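All protein chains but one are shown in place.
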Amino acid sequence: MLNIKTIDDTTINERVYQLNLGPQHPSTHGVLHLLLKLDGEVVVAAEPIVGYSHRGHEKMAENRIWEQFLPNTSRIDYLSGLIYNQGYCMALEKLCGIEVPERAEYIRVITSELNRISSHLLGIMAFVMDIGAFTPFLYGFDDREHVLDLLERVTGSRLTYCYNRFGGVRNDIDQEFCDGTRRFIDRLRGRFKDYHNLITENIIFIKRTREVGIITEETALEFGVTGPSLRGSGVNYDVRKNEPYSVYPEFDFEIPVRKEGDVMARYQVRMAEMEQSMNIIEQALDNLPQGPVRSHVPRFIDPPAGDIYFAFESARGAVGYYIVSDGTRIPYRIKVRTPSFSNLFVLTRILPGNFIADAIATLGSIDVVVPEIDR
Amino acid sequence: MPTEGQKKLLEELKNSLTRALPEGRITSGDYARTGYHLEVRLSDVGMRRTAMVMKDNRFYLETITAVDFPGSFELIYFYSTWHDDICRVIARIQILKDASPYTVSAIYPGAIWLEREIYDFFGIRFLDHPDLRRILNPDNADYFPLLKTFGKTKLTEEIDDILC
Amino acid sequence: MGPLSEFKKYILEILTGSKSLVIGMGITFKRLFMPIVTVQYPRRKLTMTPNFRGHIEAIYFDDTKSHHCVACGLCVRTCPSHVIKVQGEKEKAGERKYGQKYYIDFTKCSLCGLCVDVCPEKTLTFSHEYELAYLSRWDGVIDIMRRLEAVTK
Partner (left out) sequence: MNITQLPFIKEIYGFLGHDLVAAVIGILIILVFVPLNSAFLVWVERKVAGHIQLRPGPMEVGPHGILQTLIDAVKLMSKEMITPKLADKFLFWLAPIVIIIPAIVCFVVIPFSPLMQVREMNVGILLIFSFSSLTVLSILMAGWASNNKYALIGAVRAVAQNVAYEIPLLLSTMSIIIMTNSFKMSEITAAQSPVWFIVYQPVAAIIFFISTTAETNRAPFDLVEAESELVSGFHTEYTGMRFALFFLAEYTNMFIAASMGAVLFFGGWHGPFFPGLIWFVVKVYALIFVIIWVRWTFPRLRFDQLMNFAWKVMIPVALLNLMITAIVLKAL
């Protein structure tokens, strides 16, 4: 049943030595500390040590009013800030029974999906850089720059957006943004061919990623893995489809699934997901309703006492806000279920028996965002 | 609106939970308002039996959290499924402030970190936990930050007064 | 699978692999002659979008020849990081307050825009300043009223 070995359990002998991968290391993307036990280059045991960028968002939430937690939400996972923003607003709208104009919902979906594309671009390209190819990383950044420009045009920021408000969004989108988004989608579709030629079909890349770091369905169940990492293991689970929120049921999109469960499968799922996101954005732009973008909401909201669990899909997996309100203007408790937290812990199970290089590739393919784990 | 399959799943789940937990109170949650379909209220034991039932039904453990209520902690286990018919079950356990609940990490290894996090934030010691250490806070910390008593200074109380 | 087909697969893998490598090199070679996409920053600057959110500043209104701040303190209360300090005075008894001093400690600001949203007089907006490196922490404290005066003069 339980066969996780922490570092202290493994018998120390002369063959086995410890390697501190991080907290400052080129491929831990932030301040993640991976304590590896190695036999030669083979990992015997791995223990991720987290908490280096712990900021205490959950405690902060208990010391501020509901609105003031908004900027925090986009800082939990800084790569999909808009999605977290949207989720928090939707959770509270559900709790308070606030109506949101349809146009606002559409704008939220468009911006969230753009955010998902930018996050996946960064995730994939950083992963490819971990494998050793530096150039695709910068090509990805070139594309990501266009997404950030688009989002900056709407939200005013490039990373920590704080764009959603209770009852809608902060400001309307204009025609220029819609045209720019369509142009960007056309451009990205054209670039995909290059990405596939340069990365996906490259023999070295294939050799590095096939049958490496396999997460089985059973492991995923035991550890609560979600998101692209889960869909790479053959499970068709996406909160956007399984537990639809916002206006997602109105769009026609597929959930890409690969059944191999290896590093390559997770990469392919992310690539396919970007294409699906582009489909969603196009449909949303086509059917964008007119009307206000923000309903009338009191300046400071007073939710009724009660609790709510609201799940949504970020770029890394299923996120959940569990909110307990005692009827005052200050939250009683906000718990954020962050997908990277569960996804990272799987490493203790799948890394032993792999090479260091595979460990790096696996870590990159899970695409963790460390501040999301540390909160 | 719950679909047919969802109704069936909920019914089956309710039955098996009732069989496994005769002392628990199992109620249907209002999904549209609270986001969960089934709510299980337990006394301070029974979380491992719940976990076993949930695992047999191929549910995954979404997260565990605790809430610091005056006089007691409430441990909350969130189970969800990959099934097309979404079904979220939450199990609430009221425990006393100094109680030590059992771990579910033997059933869901992913709970090792989740329980470490709860220990880290609330100081709840899980029995039989294989590796109960601090996770996010420093190893030598002598505080449990999510307790309502933590960090309450005169200044924060003043700020609270201003805000409300 | 017989040894022959194994061997055939092996040869085929080498061939397709080499082809993929050549295609990859073709892509990078093509890029070698494409125009660059970066900007040599201090020499060339990009224009900011009109929606860009810098630190806040007061809007100048023509009707009062000044801002509309009434020092109500809503922005102070709603700010998550407590960066705003406002002081107002009543010029005559019975009249509304008028904002005299408005400071923000930009080093702590998280640029959420809640103050702009909450302002009842709609007298706050975002500046377009993005070159915000300071030599001292105190340079991050921005006097909004003085900035407004500088604009009006």
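Here the chain labels run A, B and C in written order, and each chain numbers its own residues starting at 1.
Basically, a residue touches a chain if its C-beta (ideal position, glycine included) is under 8 Å from a C-beta of that chain, and two chains touch if they have at least 3 such contacts.
What you are looking at is a predicted structure, and each value in this text was computed from that prediction instead of being measured.
Visitor: Omitted chain: which shown chains does it touch?
Guide: Contacts of the unshown chain, counting the full complex: A, C.
Visitor: Of C:L12, C:M25 or C:L132, which residue touches the hidden chain?
Guide: Residue touching the absent chain, from the options given: C:M25.
Visitor: With respect to the chain omitted from the figure, which of A:F205, A:F251 or A:F345 is a touching residue?
Guide: Residue touching the chain left out of view: A:F205.
Visitor: Using the definition of touch stated at the top, determine which of A:F69, A:Y84 or A:Y139 touches the missing chain.
Guide: Residue touching the chain left out of view: A:Y139.
Visitor: Just to verify: which one of C:I36, C:A93, C:L135 or C:A150 makes contact with the chain not shown?
Guide: Touching the chain that is not displayed is residue C:I36.
Visitor: Which residues does chain C use to touch the chain missing from this display?
Guide: 14, 21, 24-25, 27-29, 31-38, 40
Visitor: On chain A, what residues meet the omitted chain?
Guide: Spelled out for chain A, the touching residues are 17, 19, 25-27, 41, 128-135, 138-139, 142, 198-199, 202, 204-205, 207-208, 355-358, 360.
Criterion: only the chains that are shown with their structure count from here on.
Visitor: Mind naming the chain pair that shares the most C-beta pairs in contact?
Guide: Of all chain pairs, the one joined by the most C-beta contacts is A-B.
Visitor: Averaging over Cα atoms per chain, report the distance between chain B and chain C in Å.
Guide: Chain centres of chain B and chain C, defined by C-alpha means, are spaced 39 Å apart.
Visitor: CA centre of chain A versus CA centre of chain C: separation in Å?
Guide: A distance of 22 Å separates the two centres.
Visitor: Would you pick out the residues of chain A that each touch at least 2 other chains?
Guide: Those would be 64-65.
Visitor: Residues touching two or more other chains, restricted to chain C: which are they?
Guide: If we look for residues of chain C contacting two or more partner chains, we find none.
Visitor: Within the complex, which stretch of chain C touches chain A?
Guide: Residues in contact with chain A: 13, 16-18, 20-21, 23-24, 27-28, 31, 37, 49, 51-53, 74, 78-80, 110-114, 117-118, 126.
Visitor: Across the complex, what residues on chain B touch chain A?
Guide: Going by the criterion above, the answer is residues 33-36, 55, 58, 60-63, 65, 67-68, 76, 78, 80, 82-84, 86, 88, 90, 105-110, 112-114, 117, 121, 130-131, 134-138, 145-146, 148, 150-151, 156, 159-160, 163-164.
Visitor: Could you please specify the touching residues of chain A with respect to chain C in the complex?
Guide: Residues 64-65, 67-72, 75, 135, 139, 142, 145, 149, 152-157, 160, 162, 165, 170-171, 194, 197-198, 201-204, 299-300.
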